[in-house]
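Other chains dropped; remaining ones untouched in position.
When the chains are written out, they are named A, B and C in that same order, and each has its own residue count from 1.
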Amino acid sequence: MAKIAGIFAPIPTPFIDGRIAYDKLKENLSWWGDSSLTGIVVMGSNGEFVFLNENEKEKLIGFVRENFRPDKTLIAGTACESTQETIRLTKRAAELGADAALVVTPHYYKGGMTNDALKKYYFDIADASDVPVLLYNMPNNTGLNMSSQLVIELSSHPNIAGIKDSSGNIVQISEIISGVRPDFSVFAGSASFLLPSLVMGAVGGTMATANILPDACADVQRLFETGRLDEARKLQLKLLPINRAVTSLWGVAGLKAAMDLLGHFGGEPALPLLPLKKPQKEEIKRLLVEFGALG
Amino acid sequence: MAKIAGIFAPIPTPFIDGRIAYDKLKENLSWWGDSSLTGIVVMGSNGEFVFLNENEKEKLIGFVRENFRPDKTLIAGTACESTQETIRLTKRAAELGADAALVVTPHYYKGGMTNDALKKYYFDIADASDVPVLLYNMPNNTGLNMSSQLVIELSSHPNIAGIKDSSGNIVQISEIISGVRPDFSVFAGSASFLLPSLVMGAVGGTMATANILPDACADVQRLFETGRLDEARKLQLKLLPINRAVTSLWGVAGLKAAMDLLGHFGGEPALPLLPLKKPQKEEIKRLLVEFGALG
Amino acid sequence: MAKIAGIFAPIPTPFIDGRIAYDKLKENLSWWGDSSLTGIVVMGSNGEFVFLNENEKEKLIGFVRENFRPDKTLIAGTACESTQETIRLTKRAAELGADAALVVTPHYYKGGMTNDALKKYYFDIADASDVPVLLYNMPNNTGLNMSSQLVIELSSHPNIAGIKDSSGNIVQISEIISGVRPDFSVFAGSASFLLPSLVMGAVGGTMATANILPDACADVQRLFETGRLDEARKLQLKLLPINRAVTSLWGVAGLKAAMDLLGHFGGEPALPLLPLKKPQKEEIKRLLVEFGALG
């Protein structure tokens, strides 16, 4: 497989009455397929993967692969807390057509997740997986950070192909880039630090905002790669407020509200996540108008 | 149901070759049944519940109920991240004979777990559950703390019967006791602060060390309740080092090693948790000898 | 010197127009002297010691010693960030009549405050000091915690006489008590965990609330020591809300407002600390009335 690179959207999972709304998902997939995205991530953090049961997870991966443009890349989030279950789901995802697996750190037993434990975990997954494995560092959700030194050690495994780092720690991202092999892909985990990451050597991003503004996110990378740094910076700065609303501020609920406002299907997150209230939705609307995405 | 009180062991789940070792579990259940424990918790944090798949969870609860002394209380950990799945498992646990459900806070979407979200979550579970619900505050694992004010508000629901607070924050525990209704049960979540909690009004504890030293843990409560405070304090202080080894220091791996050393079955934790190395096991042995639990 | 024990008030420093109001302080000292307090701490955290310049510090210690009942114990906070300055001020405090020095951990260079650095710091101070040194662990202000193991190692120095632990971590306090020499004094650093600390072996407390409710704080200890544990618990629980208002919630500004309400002089904290606003003062009043300290 060639080095994975570009802009990916970690897609939200649409629910109606507590069930996955596959018809709505199909429409969204069609829209994302027509955008500038390199690909999508199913069952990332924005996909509310922790809320899905085992049957739903398998069905969802298969459905997405069948209904997403075959020439675009599909990454599946396959982490469970246990090594055994993660391997099972990762192998199943490959069978169902995923091009790579994104595996967030196990985290319930924080005290036990030493570097040795995480190394064995990721090496075991990578040994067993039929598709490349991407590390996923998401300290805001997991309460755990993978150090640059650990990531560099993990990058020695030929089937560990890259990392999505959502820490926002640009020094850590820089250290990782300094130490990994040349074909190891480092992705910014949020649109809020896409340009700085690209400048330091990242190859793209996988980020909530790419769901709602896929072309703008891709433009940041295109402008950077064609040497138009000033324009890239302006667009990067312009993305900050709406990105914040759909990530650190209101998370999945904000992202889904933005999807709805843009004429796609967002719907409500699964409980216990609460949907946005009206004034919050209006603030999202204001930010989308300010950005120019809504008239 | 009468107010739940006393000493509970959150039992470890024994594994052999990645599968639950039911025969070993049966022997352990028999031993715990003969001890001074009021009851046990199946699928608590020490039960590695996050590593079990859906089938294993149901089978495990049923097996434990069938093989544990029927006159003792069985609490089942039933939290999933989603409200819907937690309700499903809680109802199933009740059918399988659990006397109460212990529900740790959802925590992957930390930013979304506002007091409003947690209130709706626990009220939804308590409305749907056929057995009393116990809150479970475990910030070391979840990265989230439930404030005393939130717990007090939750205690207004008649089917929320108590809390296991593993925060170790004695002020928070005191504030909770001050504010909840008289029949709401507050449990110390670790043997390391059992006596201080009892002094402030807790009704017992549910804690790792009760698996290996059930009678000593029960003795702390008995000595306290019979006014022998000096003896209770001495025993409480004596419990600190071994408790630390099987909780904050080495967690489930330490607990399982201690089970093995005491002639019961502990075995190895499920991966990615690593088993103890030899010097660590020897330290556990030293602590058990020092305590007087091993010759 | 005999083992230090009992209830101490870490007194606030009264300011008028940015200067220490010595006449007001004299009146307060007279009131505290007539109370059940064992003694006071001048220049503790509630004394806003970080706001005082070098001249003010020396003058303040001398004034307090001259105007406080000579048969009661005076402890002086003498920590500066540097070893050299701390030694200088500790020696000066002894000359000015302080009975002991309370020394909070240096903390600006958190990364450099290893156990080795803190050990050398406290041993250097204790070697040089003409009065006993008390450790002061105050993580909420310093961002640093002293582990029980470190405190136990520090307690080997004969001129380190005890610790004020404001962490509120009852397990840590218990571990310290388990490991230190018998004449090492452990003090609860807040009224919110006084009784649990006494139960585990603490010898008293030094705490904000003792400034405004000295007799109630002393009563908790008296009731505990005379075996009236139920009454001690009731009083301990009753102290929680007002204690919270003058510590974690509103700090020094809350404490000073409470002083004013009780007919003593509190005044405003020094800038940048802001005084309470009216609704906050009314809440303090409500809590004092609820406690029975105000009519």
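One rule holds in what follows: a contact is a pair of C-beta atoms (placed from the backbone, for glycine too) under 8 Å apart; a residue touches a chain by one contact, two chains touch by 3 or more.
Keep in mind it's a predicted model, so treat the numbers as computed, not measured.
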item: Whole-assembly copy number, given 3 chains displayed; value: 4
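Going forward, only the chains that are shown with their structure count from here on.
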item: Touch-based graph of the chains, sorted into line, ring, star, complete or other; value: line
item: Distance from chain B to chain A - Cα centre to Cα centre, in angstrom; value: 35
item: Intercentroid distance (Cα basis), chain C paired with chain A, Å; value: 50
item: Touching two or more other chains - residues of chain A; value: none
item: Complex interface listing, chain B residues touching chain A; value: 18, 45, 50-54, 81-85, 106, 108-114, 116-118, 120-121, 124, 140-143, 248, 251-253, 269-274
item: For the chain B and chain C complex, residues of the former touching the latter; value: 168-171, 174-175, 177-178, 190, 192-193, 195-196, 199-201, 229, 233, 236-237, 240
